[in-house]
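Structure in structure tokens, see below.
As you look at this complex, bear in mind that one protein chain is not there, while each of the others sits in place.
Per-chain numbering from 1; labels A, B and C assigned in written order.
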Amino acid sequence: MNFIPCNPEFASIVQASFEQQGLMKTIGATLDRIEPGAVDISAPHRDNLTQQQGFLHAAAITAIADSACGYAALSLMPAGSEVLTIEFKVNLLRPAAGTRFVAEGRVVKPGKTITVSRADVFAYTDEVPVLIATLLATMIAQAG
Amino acid sequence: MNFIPCNPEFASIVQASFEQQGLMKTIGATLDRIEPGAVDISAPHRDNLTQQQGFLHAAAITAIADSACGYAALSLMPAGSEVLTIEFKVNLLRPAAGTRFVAEGRVVKPGKTITVSRADVFAYTDEVPVLIATLLATMIAQAG
Amino acid sequence: MNFIPCNPEFASIVQASFEQQGLMKTIGATLDRIEPGAVDISAPHRDNLTQQQGFLHAAAITAIADSACGYAALSLMPAGSEVLTIEFKVNLLRPAAGTRFVAEGRVVKPGKTITVSRADVFAYTDEVPVLIATLLATMIAQAG
Partner (left out) sequence: MNFIPCNPEFASIVQASFEQQGLMKTIGATLDRIEPGAVDISAPHRDNLTQQQGFLHAAAITAIADSACGYAALSLMPAGSEVLTIEFKVNLLRPAAGTRFVAEGRVVKPGKTITVSRADVFAYTDEVPVLIATLLATMIAQAG
């Protein structure tokens, strides 16, 4: 879907908010795409972020998926807005086995107050992406 | 609710699995309670785990809540089982403002294959707990 | 939890909205309890509302659970408000086998705009209630 951003500065707004997240630095996440209603965030495998079987922990996967959803929503909000996650649901489809993980956040339904977004997360080892999780989230806009 | 564990070693099974999670160490989480169908996990505020407003990131909150749900489920499973999260939904009710956060995981419905658990997460600053999140999860048992 | 309603007419507001729902009549649902932040709705088994195995359809169970959550939220809203469901997640824990089903909706976190509610649904055959479903919902208040 093609969305028209109401704030032409949307990309720098998203970038600035992302850089304030201590956790994104700690997990090594990067912002790979910022378009109106579409934000991708990726993170590498890290040995200090594993679950009990040695795969990347679901918390790291949901962190990049939730953030990609939130920033996809924020990209369509008016200047001065902040975005907060009200809730999300995530299905963990396969083990997070790979060297890099990419969360593709997309707005499903924008709104003045409530925006609904979805993210699919893919694992990369060589070049073949494998869908490992899907997340559906409800975001709320707050005046900054 | 009172559950009867089918594996008398349930507490050491939970403890051993918890200790294998690199992420739990990284966020400073501890196992505070292991009873049949009831597991509490807590974590402190850490400046390298924040979201854009300086509060503890939802990813850390959901990590301890998801793990508390999973280990509450594992505590009722037969010897040799592993537990995996199929999916969860979390409502973030208030900002994660506090010095310590406690996730109370409780089994809602145990089962041979599928167990449903719930966790409430409380923030502590002084002594007054504040409910900041609630998570509802579906777990699956795997033969080890 | 004890909530203080801001509209003393909350019970008649809930009752009036409930009576406007054509679907509630069609499934034979009744409002059994209206307290601040707590609403119970029940419905009988009906042969024209079954799923493929002859049990009451999940749609009827979630209908009373969602409505109980919504009206629990509405009971705490200011005069002139309407309540809408933004989203819910439901776990279907056991088959809906019974003669009557009671959904107990309870507010988890009230708010000016967003209210989070939860409902447990119990099946009754003789006198023993059996937990068959649990639902976690996000509601939004609208000026009427």
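One rule holds for everything that comes next: a contact is a pair of C-beta atoms (placed from the backbone, for glycine too) under 8 Å apart; a residue touches a chain by one contact, two chains touch by 3 or more.
What you see is a predicted model, and the numbers here were worked out from it, not measured in a lab.
Enquirer: From the list C:A11, C:L31 or C:L49, pick the residue that touches the absent chain.
Expert: Answer from the full complex: C:L49 touches the omitted chain.
Enquirer: Identify the residue among C:S42, C:S75 or C:N91 that touches the chain left out of the display.
Expert: Looking across C:S42, C:S75 or C:N91, the contact with the absent chain belongs to C:N91.
Enquirer: Tell me which stretches of chain A touch the chain missing from the display.
Expert: Within chain A, the residues touching the omitted chain are 89, 91, 93-94, 108-109, 116, 118, 131, 134, 136, 138.
Enquirer: Tell me which stretches of chain B touch the chain missing from the display.
Expert: Those residues of chain B that touch the unshown chain are 86-87, 89, 113-114, 116, 138, 140.
Enquirer: Tell me where the left-out chain touches chain C, residue by residue.
Expert: Where chain C meets the chain not shown: residues 17-18, 20-23, 25-26, 47-53, 57-60, 62-63, 66, 82, 84-92.
The working rule: only the chains that are shown with their structure count from here on.
Enquirer: Going by CA means, which chain is nearest the middle of everything shown?
Expert: The most central chain here turns out to be B.
Enquirer: Using only Cα atoms to place each chain's centre, name the chain farthest from chain A.
Expert: That would be chain C.
Enquirer: Which two chains meet at the most C-beta pairs?
Expert: Pair with the most C-beta pairs in contact: A-B.
Enquirer: Measuring centre to centre with CA averages, how many angstrom lie between chain A and chain C?
Expert: Comparing mean C-alpha positions, chain C is 33 Å from chain A.
Enquirer: Take the average of all CA coordinates in chain B, do the same for chain C, and state the distance between these two points in whole angstrom.
Expert: That pair's centroid distance is 28 Å.
Enquirer: From the mean C-alpha coordinate of chain A to that of chain B, what's the distance rounded to whole Å?
Expert: 23
Enquirer: Which chain A residues sit where two or more other chains touch them?
Expert: In chain A, 86-87, 89 touch at least two other chains.
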